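First comes the structure, then the notes that go with it.
Up next is chain A:
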Amino acid sequence: MTDAAIEEVPAEPAPPEEAFGALVTWSRGQRVLHPTRETYLATVEALRDAGFIMCVDVCAVDYLLAKHGRALPVGIEAERFEVVANFINPAERSRIRTRVQVPESDPTCPSLWPLHAGTEGPEREAFDLFGITFDGHPDMTRILMPENWQGHPLRKDYAMGRIPVQFKGAPSS
Partner candidate 1 sequence: MGDPLYTDGIGVAVVLITLLKVLVTFAFTLIATMFMVWFERKIIADMQHRIGPNRAGPWGLLQTLADGTKLFFKEDLLPNKADRRIFRLAPILAVVPAFLAFAIIPLGGNFDTGDGTVSIFGHRTYLQLADPPVGVLFFLAMSAIGVYGVMLAGWSSGSKYPLLGSVRATAQIVSYEAALGLSVAAVLLVSRSLSTHGIVSSQADRFVIDWNLVVTGVVPAVIFLIAGTAELNRPPFDLVEAEQELVGGFNTEYSSIRFAMFFLAEFMNTVTMSALIVTMFLGGPSGPTFGPDWLRAWILPLFWFFLKLVIFLFTFVWFRGTLPRLRYDQLMDLGWKALIPISLGWLLLLATIRVAQAEGWPVPIAMAIAIAVLLVGAGLLSLSLKAARRNREADAGAYA
Partner candidate 2 sequence: MAPPLPKALLDDGLAGLQHNVLTGQLENLVQWARARSLWPATFGLACCAIEMMAAGGAHYDLSRFGMEVFRASPRQADLMIVAGRVSQKMAPVLRQIYDQMMEPKWVLSMGVCASSGGMFNNYAIVQGVDQVVPVDVYAPGCPPGPETLLHAIITIHEKITSGEILQRRSEGAGPLVIEQRDGQTERGVRIGTAR
Partner candidate 3 sequence: MLLAADFPPEVTASWYLVLGAVLFTIGAVGLLVRRNPLVMFMCVELMLNAVNLTFVSFARALGDLGGQVVVFFVMVVAAAEVVVGLAIVVSVLRRRPGATADDIAMLKG
């Protein structure tokens, strides 16, 4: 295989494409919307009205240590966190994805819960593992980790937590 084959398909050239009130990029054949935190809910609502009635997933990414440039459209500032949501339009059998930039200084993001009740669990998970608070979520508590846990394990500055295996009978330090 040549390098060209695995190189990313170049994004559509300017002028920037816009749909559902958000800028659009393409990634591996999938349409990706880039709403800001302010336009996020409006975009998702527009999506829902356009037939994207299934919100299958919400997750977060921590780009703290990312050395690569992200495929973001012009006008969208790269921040440390990103909240990614995936939607399906069952009628058109198509998928679409939104990526919202969430700054480290203020890790909050509007919750999709009022629009898609099914995002309750995934958003709690993102809160638990990344510390991103979702405004409007009914139950913003830890879901996977114990409630008294310190820190958010999936952040890049949170170490793996690997410890040397302690065998039975070995002298403990």
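Quick note on selection: all candidates are chains of the complex that A comes from, given by their letters.
The criterion applied here is as follows: a residue touches a chain if its C-beta (ideal position, glycine included) is under 8 Å from a C-beta of that chain, and two chains touch if they have at least 3 such contacts; residues count from 1.
Worth saying up front: this structure is predicted, and the values here are computed from it rather than measured.
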TODO: Have a look at 1, 2 or 3 and point out the one touching chain A within this complex.
DONE: 2
Task: Partner candidate 2, residues of chain A touching it in the complex - done: 144-146, 149-151, 153, 157-168, 172
